[in-house]
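The complex appears here minus one protein chain, its other protein chains still in place.
Labels run A, B and C following the written order; every chain starts at residue 1.
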Amino acid sequence: MLAYLIKSFVGAVVVLLVMSFIVFCLQSIIPADPARAIAGPSAPPEKVEAMREQLGLDDPAVVQYGRFLLRLAHADLGTSVRTRRPVADDIQQYLPATLELGLASIALGVALAGVMAALQFLIPGLGGIRLAMVGVGSTPIFLSALLLTYFFWFRLDWLPGAGRLAYRDFAGPTGFNVVDGILVGRPEVSVDALLHMILPALALALPIGIAVGRSLNGALHDVMSQAYVRTARGKGLSETKVLLSHGLRNAATAPLSMLGLQVRLLFGNLLVVERVFGWPGLGLYTVQAFASADLPAVLGVAIVFGILYILVNTLIEIGQSMADPRINL
Amino acid sequence: MTSRRTPDTLPARPRFNWRDFFRRAGWLESIGIFGVPVVTVVAVLAPWITPFDPQLRVAGAYLPPSAEHWFGTDEIGRDLLSRVILGVRYTWLPGLAVIGFSLTVGSLVGLISGLMGDKVDLVIERIVDLFLVLPGTLIALAVVASLGPGLVNTMIALAIFWWPWYARISRDEIRRLKARPHVEAARIAGVRGPRLLLRYLLPGVVPALLIGASLDVANIIMTMSLMSFLGLGLPAPAPELGAMTSRTLDSLTVHWWLPILPAAIIFFLCLLANLAGDGIRAALRGA
Amino acid sequence: MQTSYSRPAKQSSRRSFRLRMLGLAIGLLLWVAPAFAQDVLRIPYVADIGTFDPDNGFETGAMSAIDNVYEGLVEYEPGSIRIVGRLARSWDISDDGLTYTFHLVEGIKFHDGTPFNAAAVIKSFERRRDRGLSLSYSLANVKDMRAPDDSTVVLTLGHPQPSLLDALSSPWGPKIISPEALAEHDNGDFAKTWLNEHAVGTGPFKLAEFKRGQRYVLERNDDYWGDKPFFRQIQISVVPDISQQILQLQAGAIDAVPINYPFAQLTSLPGGLEITAAPSMIPYYLFVKPNSPLNDAEVRKAVLTAINPALWVKDAFGEFASLSRSVYPNVMLDPVSPIRFPTDFEAAKAAIAKHGAVNLVIGLHSAAPSYGRIADLMIAQLASIGVKATAYVLPSGAAYTLKDDPNPPDLLLTIAGPDAAHPESQAKVFFTKGGPLNFFGRVVPEADAIVDQAGRLTDIKERDALYERAGQMYFDAGIVIPLVDVNDVVVHAKGLKDLGLRPVYPPGNIDFSTVRWGH
Partner (left out) sequence: MSEPVTESVLAVKDLSVFLSREGRPSRVLDDISFDMFPGEIVALVGESGSGKTSIGLTLQGLLPREYLPQVAGSIRLAGIELVGAGRRTWQSARRQLVRAISQDPMGALNPTMTIRRQMRETSGGAGGSIEDWLSRTGLPDPDRIADALPHRLSGGQRQRVLIAMAMMARPKLLIADEPTTALDVTMQAQILDLLRDLAREQQTAILFVTHDLGVAASLADRVLVLYAGRIVEMGRTRDVARNAAHPYSAGLLAARFDLDTDRRRPLPTLPPERTPSINVENACAYATRCPIAQPDCTAIRPPLEPASVHDGAVACLHHDQTSFLLAQRAGTKPWPAQAIQETAALRLSNVGKTYRTGPRSFWGRRQPQPVLRSVSLSIKLGECVALVGESGAGKSTLLRIAAGLVVPESGTVTRFDKLPPQVVFQDPVAALTPWLTIGEQIGERLRAVSLDSGYGRRLVGEAIKLVGLDPVLMDALPAEMSVGQCQRAVLARAVIVPPRLLLCDEPISAMDVSLAATTLNLLSDLRRRLDMAMLFVTHDLAAARIIADRVAVLKDGELVEVADPDAIIAAPQSAYTRSLIAAMPSLQAGGGR
């Protein structure tokens, strides 16, 4: 386990190095001129030149990359062109909202996957459900997000349709509103935060739930025809018990891998969903960074997402080894 | 250890035939398997089969679906059905191209990795791992943001992050196959080099790649539509379906057909591709 | 506890399902939910505010907030380009055009209680000019600043610049920041960090809350020296998606959609909503690359025939745009002889047929929907005379480097909006040699000379005649093709009045100090 963690860490460092290299290359090929972007569109040429010098853009590429790495080592992701603040500060500010939404949608997705797999498994031959599942999985995320708002907020008014919290003056210690509400002793804040999370989390969870559910269903079908499941049935265990204690655990590996894959796609979907729901997270930040050619911000987010994904992957591998003790980490 | 596949006393499974193939695939999935080539033909022929010129204004703007214009007309009076048919071309063919490119590059890399083994495999595997860990969509978006949106750039950006999947699949399959007795038997029988690869290994790798690829068509289409929504998809006038939907999303409550009908076609295309993937998997796994 | 709950979502007339659903929430929500507040204005922004620093950011969405918290010496009057005093009561200009003397309004206090005076003006001006901040160019020509007394500021220029007052009136023009706050939060960076998210100005509103990406709240400055604003509070939320904004407006969760309301829907707005439109400086122009197919006079004429905005302006913008009359925004300059497009389609078709295949690539400066719409329309028009055109969206920022682009588009479609209402800020930025937004770097030296000459004139009529002449030359040289001037269109709940839209400002910048419910 220790060896595994050390290996994962080394791997993560390598990934970050490579990513920083890609990032750096992107910075160099971008046609937009960072000096011009920072100086502003109407700035006179002398000013742009001065800014260029200030940014060190006249140095050779290697020197620039070295400097870039050095800054990265100090968690310095550069300064945002748009907000004029260190990207690291911006990310720190937007990250909790994204983490909260991301975690909620993963949890919801896993729950959906479980329900769908169970439904499909227990009631075989439900072509309709399967078709609906594949269908929902084939809807562009921005459309499903907007349709969710349209129906559940605009038409039915069951749930809040945008934003993160109705309470204005609330700021908690962790930045996770649901947790903070409880910590601070204002459960109504937590309830409100949860309500606000339902629609965006649902939009994100649908593709996760469907993909993982399908994978889980397939794996269950395979596992449930294994000889050891027959042994378990032969012990007179009820079908539910067989499914839960023999089926699920042995079927966990493939859907867990699928979950990892879906988390990778989640990062892209977050951009869309946060934009549609006005969710003040990293996705929104990134979308706006794209709009204003704020490359340092985009790349900072890419690095943070990279770290998060490595983390998720590590957790998934640990989960897989817990489900199947034969997998040696 | 002991495998008793075909009992000696019973007649073995009859030769492969398409009817069995489709029965194993399931009727719904068979529609998908038939649908994919049909859609591809429509995509290729799109410029010649649209009922109206998709570029020209042929009627008033914002006409709802009618007998003459089945999908209605768009904001400047072009026939939406014609635009959507052309959109199938701009959505489907790039998707296939990305898959095709990734498939070629990925499976080549995977083959090299799986065949060479040892150090080469180790190095290639690390590289593939690395690409698999990168937040692909985001970096693809960053690449497009840097290079500028456009068909080629979007496709490059997607392919960069898609090929490692196929490398992984083909490498794993090759390694699995290499350990199978029949490949060993072929080698003992004196089969070497390209002949071994082409006749004994590749046909075993293809099904897994085919399944992966058909399921990925939907993923590519979704990702492209996502990029369009973020303004980093295909350029404005190109009738890419995702772009058509996202550009007209604001008229959802007023002119519903503008975003919904292209989205319905995206939905339909993904559905076909997914069903085809499921079907091929079911049919081949049964074999 | 003060009832801090204000639903950003709905009017309370819509009974909420969750009230019925959640026992726990019922009591809490009913207890805190206040009636819809008449004196709160709820406005969405499409992007969060990058920086609230008036000297260091080129915000376009947030000017309505920044310019209601901070004030400058002079400003444009709502609805026109006339310059009037704000913190300066009046001003004198020396005959050589080099010395500007501003007489300040007296008895004003900053939001933090610091008295406003000439020293404060100079401190803010120095910060902008000398501290390497991004908007320093607007004071680049100011060589010397003096405060002979507490209510007088004297600026001395390096060379005569009749456009200085425009630069000071610009939405991005210099604002006066509390010197006390500047000193207190200096931290070696001239308070750059602090001013990103805080503000101490003299304006009718105070920045009460800055919650990045979520919400910004302005509270009425009850000690304001001028007319008291109608609204007690301005709540600004970040709603990037226009569809979401429309839904929210229709549901009554916000009071206005300041920009980007789809033009096509303006004619069929649901009841309860209305439109305020005002002239603005949002001109859509085409810039033409050197050595494009348009160099051929016949082709150029044919293309101009096809893209004649008169043929499509209604389709793109309905009633809310007018044809550009010159290479300057119509509000800025009313030309004596407006630019005309040829109209003979048959001749155009024949010319193209004679010339052979013409392919045009149009680069769009932005992915905003109206660019795509215009491009679509022009492409459809060009197709009808046999010109095959395509369009693509340039990467953000790429438009600024087209000069060095080895493979630029033939035409760049862009909004050529100046940051001040003086024609110089149009010509010097977009058309003259070295103009920072002279996208393709094309030059007409004779026209540049006329622009220089015009920039020294103070007589408006005389000045505008020269600018018009130069503009016509740029057009004739094929550098730029003006298309349409689009209005500033705000869709809002019925009854909202006096939005105070200004032509020079970025669109949708409601003046919070004048806007009110009128019944």
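Following the convention adopted for this analysis, a residue touches a chain if its C-beta (ideal position, glycine included) is under 8 Å from a C-beta of that chain, and two chains touch if they have at least 3 such contacts.
Because the structure is predicted, anything quoted here is derived from the model rather than measured.
Enquirer: What chains on display are touched by the one that is not shown?
Expert: Among the chains that are shown, those touched by the missing chain are A, B.
Enquirer: So which of B:Ile49, B:Val120, B:Val152 or B:Ala189 would be touching the chain we can't see?
Expert: B:Ala189
Enquirer: Of the residues A:Ala232, A:Leu259, A:Val287 or A:Val312, I need the one that contacts the missing chain.
Expert: A:Ala232
Enquirer: What chain B residues would touch the chain not displayed?
Expert: Its contact residues with the unshown chain are 1-16, 20, 23-24, 180-186, 188-191, 199-200, 203-204, 286-287.
Enquirer: Spell out, residue by residue, where the missing chain touches chain A.
Expert: Touching the chain left out of view, chain A contributes residues 3, 7, 225-239, 245-246, 249-250, 323-326, 328.
In this section, only the chains that are shown with their structure count from here on.
Enquirer: Among line, ring, star, complete and other, which best matches the way these chains touch?
Expert: complete
Enquirer: Chain with the smallest distance from its CA centroid to the overall CA centroid?
Expert: Nearest to the common C-alpha centre lies chain A.
Enquirer: Ranking chain pairs by how many C-beta pairs touch, which one is first?
Expert: A-C
Enquirer: Averaging only over C-alpha atoms, locate the centres of chain A and chain C and give their separation in whole Å.
Expert: 35
Enquirer: Return the distance between the CA-based centres of chain A and chain B, expressed in whole Å.
Expert: Distance between chain centres: 24 Å.
Enquirer: If you average the CA atoms of chain B and of chain C, how many Å lie between those two points?
Expert: Each chain reduced to its C-alpha mean, chain B and chain C end up 44 Å apart.
Enquirer: Which residues does chain A have that touch at least 2 chains other than itself?
Expert: 30-32, 146, 150, 275, 287, 290-291, 293
Enquirer: Which parts of chain B, given as residue numbers and ranges, touch two or more other chains?
Expert: Counting only residues that touch two or more other chains, chain B contributes 145-148, 231-232, 249, 252-253.
Enquirer: With touch defined as at the start, can you tell me which chain A residues reach chain C in the complex?
Expert: Counting only chain A, the residues touching chain C are 30-33, 36-45, 47-48, 50, 54, 80, 82-85, 90, 93-94, 97, 146, 149-150, 153-154, 156-170, 187-188, 191-192, 195, 275-278, 280-281, 284-285, 287-288, 290-293.
Enquirer: Across the complex, what residues on chain B touch chain C?
Expert: Checking each residue of chain B against chain C gives 53, 55-57, 61-62, 75-78, 144-150, 231-232, 235-237, 247, 249-255.
Enquirer: If you look only at chain B, which of its residues touch chain A in the complex?
Expert: Contact set of chain B toward chain A: 28, 126, 129-130, 133-139, 141-143, 145-148, 218-219, 222-223, 225-226, 229-232, 242, 245-246, 249, 252-253, 259, 263, 266-271, 274-275, 278.
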